[in-house]
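Okay, here's the structure, questions in a sec.
Apart from one protein chain that is not included, each protein chain of the complex appears where it belongs.
Chain naming follows the written order as A and B, and within any one chain the residues start at number 1.
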Amino acid sequence: MSPGAPRGGRFDTRLEARRRAGIRFMWLCRLAVAFGVASLVVLLVSLAADGLPALSFEFLTSYPSRFPERAGIRSAILGSAWMLALVAVMSFPLGVGAALYLEEYAPTNRFTTLLKTNIANLASVPSIVYGILGLAVFVRFLALERSLLAGAATLSLLVLPIVNIAAREAIRAVPDSLREAAYALGATRWQAIRHHVLPAAMPGILSGTILGLSRAGGETAPLLIIGALTFIAFDPLSPMDPFTALPIQIFNWTTDPRGEFHALAAGAIVVLLGVLLMMNAAAILIRNRFER
Amino acid sequence: MRKSEPGSASRHTRVGERLIGALLFASGALSIVATVGIVVVLLTESLGFFAEVSPVEFLAGTRWSPDLVPRSFGILPLVNGTFLVAAGAALIALPVGLATAIYLSEFASIRTKRTVKPALEILAGIPTVVYGYFAVILVTPVLRTLFPGVGVFNAASAAIVVGIMILPMVSSLSEDALSAVPGSLREAAYGVGATRFEVATRIVVPAGLPGIAASFILAISRAIAETIVVTLAAGATPGMTLDLLQSVQTMTAYIVQVSLGDAPSGSIEYRTLFAVGLLLFLITLALNLLSQRMTTRFRESFR
Partner (left out) sequence: MAPEAVLETVGLGVRYGETRVIEDISLTIPKRRVVAFIGPSGCGKSTLLRCFNRMNDLVPTARVTGQVLFRGRDLYAPGVEPADVRRAIGMVFQKPNPFPKSIFENIAFGLRINGFQDDIGDRVEASLRAAALWDEVNHRLDADALGLSAGQQQRLCIARALAVEPEVLLMDEPASALDPIATGRMEDLIGELRGDYTIVIVTHNMQQAARISDDTAFLYMGELVEYKETQRLFTNPEDERTEAYITGRRG
């Protein structure tokens, strides 16, 4: 029994109007895209205009000062360098170690699932909360005071989930055949990891670590919370020294009501962005270079 | 295969192997320590705070004046400031981000994508302090020219800049959601005579909605947690205003204010920092969990 085709309905397709509505919508979307791109352009251009004139050898090598013409970012650069080195030393082994545990050792059970969920959640904890943790635990409870070590420990906690997640991805991408080949030659689990898995995963791990460090290099809030906003007119020489860092110095100069200091803030931003962009570019290069 | 212990090793190697396993386990367990640390720190200091201030006064009070007598610890003004800035930022970032995502996923040529996406990635990688500078040096003066009477500190400047800051997050996560919608659905819609506009807005966006919602929630959570821009641009005036042109204080800006003020351990000011931090932590945690749940459901729906 064939009920027959539905026919004879009236359609008013208004194709022209629909086509025009589509074009209007597309331009609306283009406007949105332009807003984002224009924001970036305005930001970069105004920074270049204000910041580039501030850059000079004296600016890079002088300590901060009450006098804008004498102020520089020497202690901030050194502080940031110390900070990044310490964060790298702390977060790399811990992040990669945890990644190796989760990908190569951990049994499939609820504790492992809990660990993974927990790390994912830690990655989205606000950075200011890490600052509070650092203030209570490192600065006050462990009495590290407002030292480089306290700041670096705080930032390491913040960066750990990032390093860990990147390292796990890199380790997962290593084919099982490589492990099996090592085992077949009589290697122990650690020997297989050390000589085969880790080298193969290293580009991914390094690129993830650099991205994590670049995040740490730009963080301001946790350092403010642990009390790093202080006047530092000397070179930090040990992890226990008080410090300033580029983001802190930028924050400080931005809050200064005197306009002359704003140009210095722009100059420091150009330096900071330059370093961070180079780190990101390095991360991308490493990943592309070694990925087959 | 991977989990089994292969080969027969000497006793010396076996001890080494177990030591390494234990070390790796310890570094894995550190994440639990960090979480427990956060919760314990926030809770213990907050308990001290709530011994002096009732949770009802804290959560329902509309006056926040922790250092001026008569003291008052109603957090609603800080919550109000936080949500005012976050709402303003969302007003910019959600529509603009979604429209950007739709354009990139449904309309843009490969060449346009290749220019726009890296630009948005750079925008996403810029540190918050730079955005803060942007707000103070560029956006606030423009606002003050447009609206005479606007103060040096105002919620609008912070909201605009936080909006630009979370924009890349909305656009990239929403684009992921739209791209995850199977091409077969687009073909089906084209097949009955839909235009590209209708395919995008009536099929692809509704199908990607849970993923889009997840990106919205995550971006709002990020705006709520944002610290530096609001500290620099919105000021330190806790209040119940809904006027974006007024100065407000957010929860995060208050935390910064206390920590810059060198409050002694054990004092009530020091403890407010943890009580406010705890509330902030709980709000963002709830939003992040909600977002994760929506993402999971979205992924399952297209399996």
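The rule we apply is simple: contacts are C-beta pairs under 8 Å (C-beta built on N, C-alpha and C of every residue); 3 or more make two chains touch, one makes a residue touch a chain.
All of these numbers come straight from a predicted model, not from anything done at the bench.
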item	value
Which displayed chains the hidden chain touches across the whole complex	A, B
Residue among B:Ile38, B:Ala207, B:Ala234 or B:Val258 touching the omitted chain	B:Ala207
Residue among B:Ala188, B:Leu242 or B:Leu260 that touches the chain left out of view	B:Ala188
Touching the absent chain when the full complex is considered, from A:Arg10, A:Arg110 or A:Arg289	A:Arg10
Touching residues on chain A - with respect to the absent chain	2-7, 9-15, 18-19
Touching residues (missing chain, whole complex) on chain B	109-110, 182, 184-195, 198, 202-203, 206-207, 301
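Criterion: only the chains that are shown with their structure count from here on.
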item	value
Computed distance of Cα centres, chain B from chain A, in Å	15
Residues of chain B that touch chain A when the two form their complex	1-3, 5-7, 9, 13, 16-17, 20-21, 23-32, 34-35, 37-38, 41-42, 45, 95-97, 99-100, 102-104, 107-108, 112, 116, 119-120, 122-123, 125-130, 132-134, 136-138, 164, 167-168, 171, 193, 195-198, 200-201, 218, 221, 225, 227-228, 232, 252, 255-256, 259-260, 262, 265, 273-274, 277, 280-281, 284-285, 288-289, 292
Touch list for chain A against partner chain B, complex	13, 15, 18-19, 21-22, 25-26, 28-33, 35-37, 39-40, 42-43, 46-47, 50, 93-95, 97-98, 100-102, 104-107, 114-115, 118-122, 124-133, 135-137, 140, 157, 160-161, 164, 176, 179-180, 183, 186-190, 192, 214, 217-221, 224-227, 229, 247, 250-251, 254-255, 262, 265-266, 269, 272-273, 276-277, 280
